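Notes follow once the structure below has been shown.
Left out: one protein chain. Kept in place: all the others.
Now for chain A:
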Amino acid sequence: MPLLLADDYYLIAHDDVSGTARCGEGRAGLGLAGALLGELVLFGSIDIERRNIVILDAPSPGDALARALLEELMRNGDVTSVPDWLQYLSQKAQSQVVQRLLHAGHLRATEVRRMLQTRTVYVPTDMNVAAWAAARLANALGKNEQLSVPDIVLSGLVVATELEAEVFQHSAHEVARPLRRQLTGLPAALRALLSETEAAVGDAVLRHRR
């Protein structure tokens, strides 16, 4: 069974062997938030119009986390702005997606003792599964093949959160052009979601404080 968007993104944003993050928490959080909203767009549950989320009348999504998120969107109808939701979800997306991956058996929790602290690290159970998404994208884009819509969104999230170098490595430069063409072909809601995610990553830098 193929993984959902946020699961794939999580595995891409973390090392396939050690499970350590490939980018800072803030950036990965926004990427995961974008991926979770992306799942809802792919399920047909929401649309994005003029930087706002519109809830569509559609059958309930087949995944528990996606369903819970949709319910949360409905309960909080006073907030519809995509940047606001990305901001809000980025704080908790990580733990939610980890739970889903743990439940599906793709991650396992390990205690790591470093200095005086004990930290929980989530290590992929099967590094082939963990590395699969990145390999699939790099391979298809390298051959200039058409990706599936979820995979285009996944690649778009990789670009938006500046993980190209980690995912595509040496071929990052070569895949940029074919990827861009495929991104432009996405439905409007998904394009909007990707650019909102990218803008949120940049704005986090510009408005940094503390």
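Here is the rule we use: a contact is a pair of C-beta atoms (placed from the backbone, for glycine too) under 8 Å apart; a residue touches a chain by one contact, two chains touch by 3 or more; residues count from 1.
Assume contacts and distances are computed from a predicted model.
Its UniProt record calls the unshown chain "APC family permease", which is the correct pick from "APC family permease", "Thiolase family protein", "Zn-ribbon domain-containing OB-fold protein" or "Acyl-CoA dehydrogenase". Set against the missing chain, the residues A:Leu5, A:Ala93, A:Ala160 or A:Val175 yield one that touches it, A:Ala160. Mapped onto chain A, contacts with the missing chain fall at residues 23-24, 26-27, 51, 72, 75-79, 83-85, 87-88, 91, 156, 159-160, 162, 180, 183-184, 191-192, 194-196, 198-210.
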